[in-house]
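Handing you a structure now.
The complex appears here minus one protein chain, its other protein chains still in place.
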Amino acid sequence: MRSAASMQAGERRLSLLVTVLAYAMPVIFVLVPLAIFLVYSFFSVDQGTIVYAPTLGNYIRFFTDPIFLPVFWNTIILCLSVAVICILLAYPTAYFLTTLKGRWRYALLMLLLVPLLMSYVIKIYAIRSILGLNGFLNKALVALGILDQPSTLFVFNMNAILLTLTLLLIPFAILPIFLSLERIPQTLLRASDDLGASGLQTFLRITLPLSLPGVASAASFVFVLAIGDFLTPQMVGGISGFTFGRILYSQFGTAYNWPFGAALSVALAIVVILAILIGERFGRNRGSSV
Amino acid sequence: MSQNTDLLTLRSVSKSYGKVPVLHGIDLSIRDGEFLTVLGPSGSGKTTVLRLIGGLEPLSSGEIRLDGHDISRMPINRRPFNTVFQDYALFPHMTVSGNVGYGLSVRHIKRKEIASRVAKALDLVQLGRFADRFPAQLSGGQRQRVALARALICQPRLILLDEPLAALDLELRRQMQEFLKSIQREIKTTFLFVTHDQEEAIGMADRICVMQAGHIRQLGTPHELYYRPNCEFVARFFGENNLVAGKLGTVQGEQRSIETALGRLVCSVSDQPHLKAAPDGAGAFAAFRPEALRLADTRDSDNHFGGTIADLAFAGSSTVATITAGPDSAAQRLRLRMPSRIDGSALKSGEPVSLSFAPHEGHLVLA
Partner (left out) sequence: MSTLPRFSTIFLAAITTLVAALLYSPLFVPIVSSFFPLSQGNVDWSSPTLSTYVSLAQNHDILAALRTTLIVGLCTVVLSVVSGTLLALYYHGRRAGRSFLQFIIFLPFLMPPIISGLALLIFFREIGLERSLLTVVIGHTVFVLAIVYRTVLTRLQSMSRTLVEASYDLGATGWQTFWRIILPNLSSAMVGGAILAFALSFDETMITILVTGTQSTLPVRLWAMMRLGFSPDINALVALILMFTVLLCVLAARFLIPRQMAAERS
C-alpha cells in the first residue's frame, strides 16, 4: 500500500510540473517576447540608446515618411504576384498529379516537395547564378534568339526577387491544392459526366469551385512566406530591389533603431494575420460535408 | 458458486454527465456465476451501467457492493473485474501473447508463470497458434477472442462485455455467441453482457435486464420477458408483439377481459397479481405474439374477430401476414406468422379473414 501511495504522490508531483510547464513555456517563450516587442514599438531612440518613454512617434513616422508606405505597398503587390504565379504553375501540376494512379501520384508529389527541404541559402545562391549575366537563363535566351546579348534584366532588381521567391515557394502552393483536388469525390465527377457535361464544363463547374479552398490556403501560405522573407531580397535584390523586409531588418543592423523596427514589424504582422485569416476563411472546405 | 448468492449489488445508482441524467437510481443484483445481459436501445444507459461497474467512470450517487462491501470508490485498477471492449482495445504494439499477458505482467508475476497461463488462456479461446501475431494481422473474430482471453486471464470475479459482437458479421456473430456461452460454462465466471440486439440476448442470457431511458424496465429470464412483458416498452421492444389498446374488464379465475377496438378479448393473468388487482376500466394493452394469432373457421371461440389481409411477406420457414382489423375509425395493424408452404399461401392480399388467439397465449400489459 505504501509504495502505491508514494507512487501516486510521485504522479501528482509530475502532473503539477507538467501543468506549470504547459502554461509557462508558451507564455514565457512566445507571449512575453511578443509583448515586449509590441511595447518596444512605442519607445524611441536617442543617439544610439533606447529611450523607455511611450510615444506614437514610430507609427506616425511610418505613415508620414514618404519612404515607408510606398515600399510597404510595393512589397505587398510583389508578394501577391508571387502568390499568383505560384498558383498558376502549381494548379496544373497538382491537377496532373491527381490524374496519376496510386504509387506514381505520391512518388511524383514527393519529388516535387523534396526541394523544399534543401538548403535555403544554397538555393538562393544557385538561382542567382542561373539568373545572372553569365547564367543559364541568359545563355538559353540568347541561344534561342530571344535576346541579342545577355541581359541584366533578371538580377539585382524586383524581377529577380519575384522569380527567386516564386521558385522557392512553388512547393508550398502545390501541396494544399493537391490535397483539395484529391479530396473531391470521384463520384461527383462521374455524376457530372453522366449528366452530360463536357470535360471542360465538369472542370469549371465542379472541380474548380471545389478546389478553391485549396487555392486560398496556397495563396495565403505563399504570400505569408514571401512577405516575411528578408534574406532573398537582400541577396538578389541589389540596390533597386528594396522590400519591406529589408527595411525592417536594417533597423536592427545598420540603421540601429530597434523601436522603429518593432513598429514596422507590427505593420507586417497585421498584414500577415489578415492574410492568414483570409486564407482560413476561404480555405475551409465546403465540400467536406459531401 | 451457487447461482443464488449475489455477487454484485447496485443500490439506487445514478449517473449524470453535467446536468444530463443518464441513469435514474438503478437497483440491480448480479448473481454469482450467471450470464446476465443488459439489453436496451442506444441511449438507454446500458453501457453506462457497465462503465460504472468496471470503474471507468465515477457514480453520481448510490453505491455498488461486491460481496456486501462497498466498492464505489475503489479505483479501476484494483477492481477484480475485467472488460471486453466494443472495439476490443487490443494494444497494437504488442503481440497476442503480450496482450493476453499484460494483466499479469503489470502485477509483477514471474515470466514463467505468465507464459504458462497465457498459453492456457490462448488454448481456451483456440488461438494457441497465433501467439506471436500482432492484432493488425488477425481477423475480427480472432481479435474478439484475444480480448476475451486477456480479460479472463486474471481470473476476475466478473467479466464485463460491452457489445463485443457488434462489429462482426451475422454468421460470425452466431458462432461467437455459442462460443462465449460455452466459455462461460467452462470457467464458471459471472458475465455481464451489454447489447442492443434482443435475439443475441435471448440466445445467450440466463437473465435479461431491459433498460430504457436510464431506468430498468424488467429483469427476468428470456422466457419471462418474451411471454410476460410487464410494460408496453418491453412488449414492443421484445419480438414483434401485437398490442391492442383497451380498458380492463372483469377477472374470471386466471383470466381477465379487456374491451378493445376488436371487441372483448380475454387474456391470461396467471402469476401476475398486479394485473388481477388493477381497477376496472384502467388503460391496458392486450398483447399476443404473431405466431399465437390463427386463422379461425369457427365463430364461437374466444378472442375472435375479423380482418383484411393487407400484405403477405415470405420469410423463409414462415410467412408473415399484415392484417388490418377492427372498425375503420380505430383500425389495428396486426401481424400473423404461419408456417410457409411449398405450394404458396392460400391467402391473397385484400382477402377478408377471421382470426383468433387462445386466451392463455395472450396477456395484458398496463398502459
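A and B label the chains in the order they appear, each numbered from 1.
Assume contacts are C-beta pairs under 8 Å (C-beta built on N, C-alpha and C of every residue); 3 or more make two chains touch, one makes a residue touch a chain.
Keep in mind that this is a model prediction, so the values were computed, not measured.
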{"item": "Residue of A:T202, A:S217 or A:N257 in touch with the missing chain, whole complex considered", "value": "A:T202"}
{"item": "Given A:I122, A:I146, A:L195 or A:I239, the one touching the chain that is not displayed", "value": "A:I122"}
{"item": "Among A:V51, A:I77, A:V114 or A:L204, residue touching the chain not depicted", "value": "A:V114"}
{"item": "Residues of chain A (touch criterion as defined above) contacting the omitted chain", "value": "4, 7-8, 10-11, 18-19, 21-23, 25-27, 29-34, 36-37, 40, 89-90, 92-93, 95-99, 108, 110-112, 114-115, 117-127, 129-130, 134-136, 139, 167, 170-171, 174, 181, 186, 189-190, 193, 199, 202, 207, 224-225, 227-231, 235, 245, 248-249, 252, 258, 261-262, 265, 268-269, 272, 276"}
{"item": "Residue numbers in chain B that touch the chain omitted from display", "value": "54-56, 75-78, 81-83, 85-87, 89, 91-93, 102-103, 106-107, 134, 136-137, 150-151, 154"}
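By definition in this document, only the chains that are shown with their structure count from here on.
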{"item": "Rounded Å distance between chain A and chain B, as computed from the means of their C-alpha atoms", "value": "60"}
